[in-house]
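The other protein chains are all here in position, but one chain of the complex has been omitted.
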Amino acid sequence: MLRYTSRRILQMIPVLLGTTLLIYAMVFAMPGDPVTALFGDKPVNENVADQIRAEYNLDEPFIVQYLLFLKGIFVGDFGITFSGRPVIDIIARVFPTTIKLAFMALIIEMVLGVAVGVMAGIRKGKLFDSTVLMLSLVVIAIPTFVLGFVGQFVFGIELGWFPATARDASIGSLLMPAVVLAGVSLAYVIRLTRTSIVENLSADHVRTAKAKGLSGSRVTTVHVLRNSLIPVVTFLGADLGTLMGGAIVTEYIFAVDGVGSALYDAILRSEGTTVVSIVTLLVVVYIFANLLVDLLYAVLDPRIRYA
Amino acid sequence: MTGDANQTVDEAATAETGPLLQISDLEVGFKTQNGMVSAVRGANLSVYPGQTVAIVGESGSGKSTLAHTIVNLLPDNGRIRRGSIRFRDQEVTQFSKRRMAALRGSSIGLVPQDPMSNLNPLWRVGFQIKETLKANNIATGKAADKRVRELLAEAGLPNAEERARQFPHEFSGGMLQRSLIAMGLAARPDLLIADEPTSALDVTVQHQILNHLDGLTSELNVAVLLITHDLGLAAERAEHLAVMYKGRIVESGPALDILQDPQHPYTQRLVHSAPSLASRRLESEHQHIQVSDPSAAATETTDGATSRDAAPGATSTDTVLEAEHLVKSFPIRGDFGQKSTDFKAVDDVSFSLQRGTTMALVGESGSGKSTVAQITLRLLRPTSGRVLFDGEDISPLASKELLRLRRKVQPIFQNPYGTLDPMYSIYRTIEEPLRTHGIGNQKQRRQKIKDLLEKVAMPASTVNRYPNELSGGQRQRIAIARALALDPEVVVCDEAVSALDVLVQDQILNLLNDLQGEFGLSYLFISHDLAVVRQIADDVLVMRHGQLVEAASTDEVFGNPQQQYTRDLLESIPGGHIPLGNTA
Partner (left out) sequence: MPDTSIPRATRAGQQRYVAPLDETPLQGVDAVSNESDGSSLWKDAFRSLIRQPLFIISGLLILLILVVVAFPWLFTSADPTYCTLDNSLAEPRAGHPLGFNQQGCDIYARVIYGAQASVMVGAFTTLGVVIIGGIIGAVAGFYGGWIDALLSRIMDIFFALPFVLAAIVVLQLVRDSITVWHIIGVLAAFGWTQIARITRGAVISTKNSDFVTASTAVGASPLKNLVRHVLPNAIAPVIVTATVSLGIYIVAEATLSYLGLGLPSTIVSWGADIASAQTLIRTNPEALFFPAAALAVTVLSFIMMGDAVRDALDPKARTR
């Protein structure tokens, strides 16, 4: 197990390097000169501009800039924005909010998704099952942003059940965004759970469990549920990373001051350092979530042996 | 059961008591896309307390369906459409869910068919047995743990304490089977339904497990409904026999009566071609080979030529394939990666195959048979040693020469469902070797394919079919046609008939025999089934743990085995001791 874990962590290094390099290259290629942009309408003072460039290493070749950036990351220095704010401040401000939002979405997926999925699976072929299946497809088909602003309008503005925006990032105001964020994944969780339950219900070992004289409820809980939930847990774990990176649209609609909004702003303002730093962190979260899922898998399924 | 004296006593004692289980006029169907399909039709069957009754039939005849119906565990789309099932004079088809659950385990135990899929992979074996004890109110807590160990030990698992704490994937097939037997008997049922409790196990293990089951059930006076596809096994173990064919019980009665005097044509067929019984009348079968193939008979006389120290020079004209000191080792990664040990799958194996004869390679699973096959086909390279084809070392061959070798040596595999590309029509399947070697033009190839199909007794209309429309035996015949397309000299049959029903198996064996006679083919015939080997082989190699333990002519191996291991194998053939009437 320890060996496996360390091997996995070693494997993460090239992925991390590759991803940051990729994103760095893309940001590097962004049009416009952020330095000249700083001067706004004022005439550009070339001397000052060169000074700024040197300060931000913008006069170095691409690969050197990348390596300097990596070095910074290693010592926890994410650099500073052009307006002079340390990027770490932005990160410290937005990450907690998005983590909160993502976890709320994850809990919704977990509770609602698994419950509905199990009920549908047990009632395979019945009205409830086909309705759920159809509805889940519809949810997948409607773009998140439409769900988002229609939900915001109906529940936030017309009915007034929730705050329409979530700038304060309180649990109550994040509830609506969390539901929207969870939306598509929720549909996937339901379908996955249902398929898994249906498959396991007709498994040979479940029949054998019944043949032993176990009661129906015991067979369901001990032999069907546990087996069915393994792929669901895997999906949920991997989804945490996706939720955090995918929150851009939801945060944009609900004006949540989170990672997505900060990133979107930074992209629009060509704030390379901020974009690269945030994306790097997101990728780290994503990769670690996946590692955790793999390890969890080994705990849940004794057949998996990581030597 | 083996203890016959006991049974006569039993019979006297229970003569007036009614049957434990009585099935009458049972009709079971499955709802499918094509409407209702009957799987069991009008079945009648009685089982008396303490008695062993066997149901025999080919795959798909409805044996498992019948078994599952008794405990009301049909799949969702299964329905009882007619008839009654009475257990201890109560109609179980009318039972409520709760009553049925109470009946299961404690009154009727089930040992399911496939050991690999019938234990929950996520729970320890001990836990799954303990569950049975709890559900049937037999023991809880510490007492249950103790009982679990006793049950496992009783089922013949050594180290029961440790085994109980292991997961199913840590068990071998035989151990899983034993655990399932322990589970089925845990609540001391009056009736045990054992669905193919030993299929897919090596003969020696099969023998042990059946003996164990026999011992346990007669000791506990449990009635057994034994389901099997093996007539010899059924006759050896049961006193009453029911033969199923296409959902119907076509013949039933005392086991030996049926065996010695089969009345229904289907039963007659079965008795006639059951390989386990055929060892009685193998002489005729064997002579058939020799008569139809004089060259085989001629080489047969070079008695010791098949043993390890075959001298290539003397018989080189007759030796088509020769293996010299083959060794194949696979690296196994050690637990902590430091020590990667080598596992010798094949360890110094030498043999020579005479032209026009069949050399059988027998052994239990894991003994290295298939590795030898792959090396002779040059799909795998030996670690050391070499294979000679017509006196020429095959390992340095490349491109053109390799293609030439490929024409001469062709394989037939075990699993009929994996052997044909599901995307290819039969025509394309058989055409592929011809195309690859650029043989003939379109028209000639079409003619050749027609001929080949005729040889394997498939109608010419099959060319447009796809594998998914054919049965296992038919697919195997197509695989034979494909192998013969290049007019090979050697065919390597890796368990080529093992996955087939007895009758189909018999058919394919006869086909292989005929083709050998017609084209002077040489077979390297790999099988774990000695009974089958007896029917087709001229020489036998017995492998164990990668090594050859015995190499001699078939008659010698069967008549006068030199090694204890070989004797054990022969002993274990089910039904080998049953005195048959005059069926031969």
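A and B label the chains in the order they appear, each numbered from 1.
As a working rule, a residue touches a chain if its C-beta (ideal position, glycine included) is under 8 Å from a C-beta of that chain, and two chains touch if they have at least 3 such contacts.
This structure is a prediction, so every number in the text was calculated from the model and none was measured.
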Residue touching the undisplayed chain, where the options are A:Ala120, A:Leu174, A:Ile190 or A:Leu263
A:Leu263
Only one of A:Val116, A:Val256 or A:Ile287 touches the unshown chain, namely A:Ile287
Per the whole complex, from A:Val132, A:Val219 or A:Val249 the residue touching the absent chain is A:Val249
Of the residues listed, B:Arg88, B:Arg188 or B:Arg465, which one is in contact with the missing chain?
B:Arg465
Given the contact definition stated above, which residue among A:Phe69, A:Phe95, A:Phe149 or A:Phe235 touches the chain not shown here?
A:Phe149
Even though one chain is not shown, chain B touches it at residues 2, 4, 8, 11, 15, 18-19, 22, 33, 44-46, 48, 239-240, 245-246, 248-254, 256-258, 260, 263-266, 269, 377, 379, 402-403, 406-407, 409-411, 413-415, 417-425, 432-433, 436-437, 458-459, 461-462, 464-466, 468-471, 473-474, 479, 482, 486, 503-504, 506-507, 577, 579
In the whole complex, what residues of chain A lie against the chain that is missing from view?
11, 14-15, 18-19, 22-23, 26-27, 29-31, 137-138, 140-146, 149-150, 153, 157, 241-242, 245-246, 248-249, 252, 263-264, 267-268, 270, 275, 279, 282-283, 286-287
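By our rule, only the chains that are shown with their structure count from here on.
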Euclidean distance of C-alpha centroids - chain A vs chain B, Å:
51
Touching residues of chain A toward chain B in the complex: what are they?
3, 124, 202-216, 218, 222-223, 226-227, 230, 300-303, 307
So in the complex, which bits of chain B are touching chain A?
68, 71, 73, 75-76, 97, 101-106, 109-110, 112, 114, 117-123, 128, 131-132, 135-136, 167, 169, 180, 183, 186-187, 333, 335-337
